[in-house]
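A single protein chain has been removed from this complex, and every other one stays in its place.
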Amino acid sequence: MTAAPALSVRNLTTTFDLGASRVAAVRDVSFDVMPGEVLGLVGESGSGKSVTLRSLTRLLPSGAEVSGQVIWQGRNLVGLAPKDLRKVRGGEISMIFQEPATALNPVLPIRVQIEENLRAHTTLDRAGRRRRSQELLDLVGIPDAARRLDEYPHQFSGGMRQRAMIAIALASAPRLLLADEPTTALDVTIQDQILNLILDLRDELGMSVVLVTHDLGVIAQTCDRMAVMYAGRIVEEGGVSPVLGHPAHAYTLGLLGSVPQAGTERTVLRSIEGTPPALSAIPPGCAFAPRCVFATDICRTRAPELVGTTEGHAAACHHSAMVRHQLGVSA
Amino acid sequence: MTDLPADVPADAPARSARRRALPAALIGGTVILGLSLILAVFPSVFAPYDPLAFDYGAILQPPSPAHPMGTDNFGRDILSRVIHAYTIDMQIAVLGTIFPFVFGTAVGAIVGYLGGFAETIFGRIVDVVITFPFLVLVIAIVSVLGPGLANMYIAVGLVGWVFYGRIVAAEVKVQKQLDYADAGRVMGYTHSRIVFRHLLPNSITPAIVYWMTDMALIILLGSSLGYLGLGAQPPAAEWGVQIAEGKNFMTTAWWIAVFPGAAIVITGLGFSLLGDGLAEVLRARR
Partner (left out) sequence: MTADQPLISVQEVSKSFELKRTLSERFSGLPPRAVHALNGINLDIRRGETLGLVGESGCGKSTLARCLVRLYEVDGGRVWFEGRDIAGLSGTGLRAFNRRVQMIFQDPYSSLNPRMSVAQTLAEALNVHRMVPPGRVAARIAELLELVGLPQDAAGKHPHEFSGGQRQRIGIARALSVEPEVLVADELVSALDVSVQAQVVNLLLELQEKLDLTVVFVAHDLRLVRHVSHRVAVMYLGKVVEIGPTEELFRAPRHPYTQALLKAAPSLDPSQRSRKVAARGELPSPIDLPSGCLFNSRCAHVTAHCRAEVPRLEPRRGVHQVACLIDPSDRTDPS
């Protein structure tokens, strides 16, 4: 892997204005996405995974401030003027969301919503746009595309709506797809279809994907590399197999232990005590220390750096050597 | 708005532990109505003159140190009449709305919980009542029953509860879909316990807020009826009656009508502020 990254994020920090104070939802996050790679961002609610994704194209509510660098095609998106950013957003970089029911416009037929994106980001004429929108629905596996183009979102099932949203996202022939919990609202057999679709499209179109999810299984089955987030920071990153097989951060280990696995039925799960901290009350030192079974004095005072353990695998944990002696996924 | 809250810690201990400051509207409303209530209960303490006493030596006098709000065409002190009118008008506000509030809320809670046929019947009653303008309906009923405050309360009670019922029924209908209502049923609680102990406390806020506005409206209604001669009867000191008395002197003695009018506006404002403030406080508790 010597190719240049498609997307390079450095020291990304996002803060929100809470009236009286500012809280940081994302703190000093850095990662790369290679061309054609699927990167998974995993974490629990409040970990900052969705905010990180949205910060890339600054799709954030007013009062949010982004600093750091998001290098895309040689440009830093963080400093980009809103007008130029709009061209990138929904163009070279497309986004799909968890809840297609609310992300689609309920009063416009699917055709109009796809053609709208085609008009904004391609030079196709009217007839070309018509043809292309049907091709796109075919591409995302919506049967009877010609007829369904003129239907409204409410006439689609949840899975079909997610497919339609992907079709809209693909209209601009994006080089990077940002997917925010795209299958969380779907049933497993439909989730399986959608994840396979995203991987097929990645193969066909050669785009990169950043996939945000709370489900380690989705990461394991879909992503090439993964980053685990906790309290606004990346605490561990690396290839999916090494991270899940030999986690080097106590939080990743705890997360894996919380998921029931075959062969351990009706035994006590190695859960994590307590709940994730509120953004306004992030503990000093390592944010995970209060919930961590490995925590020692140093964890409560000094925040650990993200350091490499093996090739391409890094963790921000003072005790990663000890953690790595525990078992990850039992094969 | 984005779906940001999904990522802001939903599972972290709630932060609402810290006390919120009381809203300014609540404080303002409470002060105005508190003073109004004191005037209503002890008018003679504050009124410098007898509100009904004629003084032919001081007819139609403009505001002066002796009569801060002037006198009317019988030489009665306007200030004293405005203060004494608090007794009647605050009574109108409470007595004119308490029955609609209590009865309408109870009916609404039951209708909202039962749904089905009860809801259909109630819906028809609502349709009939809201087809007629409220004031016209009340005037019609008072005309049949005869003028006077007691008959006004009856007329308002016959019509007004419907609005409370509609508000509460809609809210209970939403609340009963929530799992805590089902949890009550699984617990084997009686229907009346579920309706009145569980659903109603969570549904009553909009009715209380409406009640405050309704008290302001009912004072206006009482004054309107007083003005029309269907409510409080002269020579009683009541703001509507006073305005009616002053209407012939508007160009020559403006103070006869203007000061009672100002009292109506201020009291109405007090109820509105209290309603707004209560709405804010009660909602914040969720």
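Should a chain be cited, it is by its letter among A and B, assigned in written order, with residues numbered from 1 in that chain.
The definition used in the following text is that contacts are C-beta pairs under 8 Å (C-beta built on N, C-alpha and C of every residue); 3 or more make two chains touch, one makes a residue touch a chain.
Bear in mind the structure is a predicted one, so any value in this text is a computation, not a measurement.
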Identified contact with the non-displayed chain, of A:A64, A:V88, A:V209 or A:L255: A:L255
Omitted-chain contact residue, chosen from A:M160, A:M229 or A:A248: A:M160
For chain A, the residues touching the chain missing from this view: 44-45, 157, 159-160, 187-193, 195-196, 199-200, 214-218, 220-222, 240-241, 244-245, 254-262, 264-266, 268-273, 275-276, 291, 329, 331
For chain B, the residues touching the chain missing from this view: 10-14, 16-17, 178-180, 182-183, 185-189, 193, 197-198, 201-202, 285-286
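We adopt the following convention: only the chains that are shown with their structure count from here on.
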Distance between chain centroids, defined by C-alpha means - chain A, chain B (Å): 53
